[in-house]
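Missing here is one protein chain; the remaining ones are kept as they sit in the complex.
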Amino acid sequence: MNFGLNVPVIRLLIVKDWQLFQKQLAAYVLAGFAALTLLGLAKPWAFYLGSLALIVVLVAAACFAIATSLLVERKEQTLAFVMSLPVSPLDFTAAKLLGNLLTFGVPFAVLLLGTLVVILTTPLPDGLVILALLLFGHVLLAYSVSLAVAMQVESEGWNTFAMIGSMVLINPFLMAIGQIEAIQGPLRGDAIAWSLPAALILAGQLLVSAAALAGTAWWQGRKAAFY
Amino acid sequence: MYQQIVDQITARVMAGDWRPGQPLPSIRELAAGSGVSVITVKRAYEELERAGVIVTRHGKGSVVADRPEPARALLEEGLRHHLQEAIAVGARLGLDRAALHQRLDVVLDGNPPTSQSKGSQS
Amino acid sequence: MTAAFAVKGLRKHYPDFALQDVDLTLPQGQVMGLVGVNGAGKTTLLRLLTGLAAPDAGSIEVLGCRLPDEQVAAKRQLGFASEDMRLYRGQSLDWHIDLVRRIYPEWDDAYARELIARFDLKPAQALGGYSHGQRVKALLLLCLSRRPRLLLLDEPTTGLDPVARAEVLETLCDVLRDEGRSVLFSSHNTHDVERLADSIGFLHQGRLVAHADKERFLDNWRRVLCLGAAPGGLDGWPELVHVRAAGSQVELKVRAWRDDLPQRLSAAGLTVQRVDPMPLEDIFVTAVRAGGAA
Partner (left out) sequence: MTPPRPAAPAASFDAGPAVRIHALDHLRALAMLAGVLFHAALAYSPLLGSYWPAADRENWWGVDALAWLLHLVRMPLFFLVAGYFTASLLERRGMSGLARQRARRILVPFVVAWPLVDGSLALATEWAAAAVAHPSPMLRLIRDWLAQPDPPSLPPRTGHLWFLYYLLLFSVLLWALRTLGWGARLERWMEKGPQHLAWALPLLLWPGFMATGSPHPAPESLLPEAWALAVFGPFFALGLGLHGRLEWLAPLQRWLAPGGLLCLGLYALLADHWTTGATVARTAWAPALLEALIAAWGTLVVLLVGLRFLAQPSPVLRYLSASAYWTYLVHLPLLFALQYPLMDLAWPWPLKFAAAVAATTTLCLLSFELLVRRTPLQRFVG
């Protein structure tokens, strides 16, 4: 079953977006590499700097991937060229969603796994796993919302607002969970203790992310034509 | 625009570039080659056929007609048209028949005569 | 024989514009020129024909495919280039060719190479460094080399210098050789339409005000110069679109020419001095000024 999707062309569109994004991605890979090397120096200052740099790289890569594949294409009117190719709006949506999830998902998964391995295999308290998951959950949520907005809304201003706004919210979010004793308490312990608020927040993040992406896919997929 | 094509083909037939019986390019070929629409060439061919310059056989394309007289007649027709226009302008200028003749002579003398007219003079 | 495209009762509403009740058919192997001022609806019609937009009412069939449902199948055989379509500035023509070639199995590489040479394009250079004319030619190359059965071109020659324009038009003429291929192109440049089109569609304020084969369309129009005083009531003659008296001369523009008109003019007291066919440009301007009377 391919659900009427034009799979070869979707693949080509993803490869095309990847090629367009390649130069930027190379820069992010280099930056990520440098951040990992900083972590590898095994000094406290290098550890903080490295993990900060990693988050910055991840967020920047996510935002610019959206910008390159959706916003710039719209602004530079190359979108008309893509739409003239034999694709339906559903194919186009699938290519954009999959392509973006790939460019974001791969580094995101690698970083998440790496972070969990570092926490679990080093003397760092294992309770931090929950904090790390909530943090990555927020980045995922911010990314999904930005992607959904970028696919639905043409206005560049709203898109920039969605991207920067959702990512910047990470600070108040961290402060907020700092206030919740049930989450904050077990962080320094060596057991991974799930509290109800933590579980609810993570579930909420995952649900909203999935809903935003699924809603976008559904909304775009039922359009018969682009305009 | 079709008139230009009619004139060009007539001129070629008259000059002997295209001999009687010679096939003409297909309509699409001529249209693509001269950069005009198919329908324009089609109309020109119809016009040429009506005048008897070319003969179109169904399914076999067009060939130049066996006798070039129709082409000659077509050119004669063109010349008559131009002369009539000249007479109309002359009338506006108030020229009589003699004055028109004289103007024609002036132009003929001033321009290098064509090889044909040169032959008839000597 | 299926038509290259056939639309019936087409309507499309936008907040500030509406395309209304368009019926239009292009037989296979023909070239249609679409004329109309900016905002007349040419781009909307082309968007509907490529399946990018869905009509509010009416039916669209392109190369035997119903749109927009079967747009993928239709777009496989379509070449579409519009004025607001851009290629990727950071990538080379070779990169674009590679992308398009993988999508269209009919891609003709030899023809693409020939066009690169004819258009004098540098295939390895990033398109950001191309001039406007070069970009138009690159886009056209990408359309033509896939050997589409129907070419839809929105203003292909706008903004080109005379040399580039001649090159583009000559290349369009290549398409004429094949009777299975059809072209619909819109242009402000009525000379191009007059040269290349087999039929003419005339859009005005979202309506198709005229559609006829070109020779017939042009044949319907005449400019007549008369001497004498213009009699009253001349404005009421339905075939006269334009009447202007200057001194003892009266200029008439006729949209439905019949051979008995000079007689009727004489009867009305005018001496016909000359009768000339009108170039499309003149017809276009006259018709638009008369509120779309074609």
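Quick notes on this one:
A, B and C are the chain letters, set down in written order, and residue numbers restart from 1 in every chain.
In the analysis below, contacts are C-beta pairs under 8 Å (C-beta built on N, C-alpha and C of every residue); 3 or more make two chains touch, one makes a residue touch a chain.
Everything numeric here is computed off the predicted structure, so don't read it as measured data.
The undisplayed chain touches these shown chains across the complete complex, A.
Checked against the hidden chain, the listed residues A:P8, A:G40 or A:G215 yield one contact partner: A:G40. Contact with the chain that does not appear here is found for just one residue of A:V29, A:V168 or A:A214, A:V29. Remark: the residues of chain A touching the chain excluded from display are 22-23, 25-27, 29-30, 33, 36-37, 39-41, 117-118, 121-123.
The criterion applied here is as follows: only the chains that are shown with their structure count from here on.
If each chain is drawn as a node and touching chains are joined, the picture is a simple open line. Centroid distances from chain B, each centroid being the mean of CA atoms, peak for A. Remark: chain B and chain C have CA centroids separated by 31 Å (rounded to whole angstrom).
Mean C-alpha positions place chain A and chain C at a centre distance of 46 Å. The distance from the centre of chain A to the centre of chain B, each centre being the mean of the chain's C-alpha atoms, comes to 75 Å. Not a single residue position of chain C touches two or more of the other chains.
Those residues of chain A in touch with two or more other chains do not exist in this structure. Considering their complex, residues 29-31, 169-170, 173-174, 176-179, 194-199, 213-215, 274 of chain C touch chain B. Chain C makes touch with chain A in their complex at residues 47, 50-54, 68-69, 71-73, 75-76, 78, 80-82, 84-91, 95, 99-100, 102-104, 139.
Residues 6, 9, 12, 16, 19-20, 23, 76-78, 80-81, 83-88, 91, 224-227 of chain A touch chain C in their complex.
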